[in-house]
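The structure follows.
Left out: one protein chain. Kept in place: all the others.
Just so it is clear, A, B and C label the chains in written order, and each chain counts residues from 1 on its own.
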């Protein structure tokens, strides 16, 4: 997925965030964490999930069920529609099973 | 209160039971326990309470509010209408405040 | 189900009681304990004096425990209630319920405490900080209502 057609994106549209993964999301992605440049137009958690799914089979498997994987921005739970504005650390993980 | 008019009471109508008292019921009665002969015609807990009230001021004060004092027969809670048949130990006490 | 009921003058050790209920078992998933303590009531209370009906206290708590065991899938149940003089900060009562799952353990401990409050033959009298003997503690409507939740 490329942003070749986006001609007038301001510099702030591409920025670096840390992604962290836990439990079987981590295993399917194959990474515990990574630093990525958010593509222009990636405004919500769901936008980010869809971009990640396009990267390779591991991500595609991890996010196969888009509504199952939970997300947190800066260590606070968020819904899929949540804005990425201000996000520095974005986490993805399965439903919690602690306690 | 006398049973002078009861002419044909069988022997089993008067029998000995142990009465035990707790907390402020004990203090007002002035005894922790006593053995009494149940007068003929004393068939329920409430009959017994009314007979006790007639004995002296201490009992009268203890059972002033007939529905406040709780009773147990043979160490099991009972209601005022409960029969004294089979009772060997009858206890009177205030509402419980343990825990 | 292992059941422990003790009416005693001495203090008790929560950790030791939990350990005894759990000893040798690997099927317990949830342990809920309730400890009731003597409060100093803003400094006005020197001690509580707890009177009880020996024999009936054990029997009545046993009946309540049997009801709890019939209502929830429990792996163990314990109730210890002290009598005699108890000072502020000291422990009065301990209830422990164990189960595979937390809901049964929470509910059984809660139930046992509510019924213990309203059915177990114990009475508290206050000894005040000024040296006088206060009155007998009155039963509370809120405790009756709490017990009625389970009916």
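Note that in this section a contact is a pair of C-beta atoms (placed from the backbone, for glycine too) under 8 Å apart; a residue touches a chain by one contact, two chains touch by 3 or more.
Just so you know, these numbers come straight off a predicted model, no measurement behind them.
Asks: Name every displayed chain that the left-out chain is in contact with.
Replies: Across all of the complex, the chain we cannot see touches A, C.
Asks: Who touches the missing chain here, A:45, A:72 or A:87?
Replies: That would be A:72, which touches the missing chain.
Asks: List the subunit A residues touching the unshown chain?
Replies: Residues in contact with the chain left out: 20, 22-24, 72, 75-77, 91, 93-99.
Asks: Can you list where subunit C touches the absent chain?
Replies: Interface residues of subunit C facing the absent chain: 13-15, 18, 22, 25-40, 42, 88-89, 100, 102-103, 105-106, 109-110, 113, 146.
We take it that only the chains that are shown with their structure count from here on.
Asks: Where the centre means the average of the CA atoms, what chain is farthest from subunit C?
Replies: Most remote chain from subunit C, centroid-wise, comes out as A.
Asks: In whole angstrom, how far does the Cα centroid of subunit A sit from the Cα centroid of subunit C?
Replies: About 51 Å separates the centre of subunit A from that of subunit C.
Asks: Taking the mean of the C-alpha atoms as each chain's centre, how many Å separate subunit B from subunit C?
Replies: So the centre of subunit B lies 29 Å away from the centre of subunit C.
Asks: In whole angstrom, what separates the CA-based centres of subunit A and subunit B?
Replies: 77
Asks: Where does subunit B touch two or more other chains at once, residue-wise?
Replies: none
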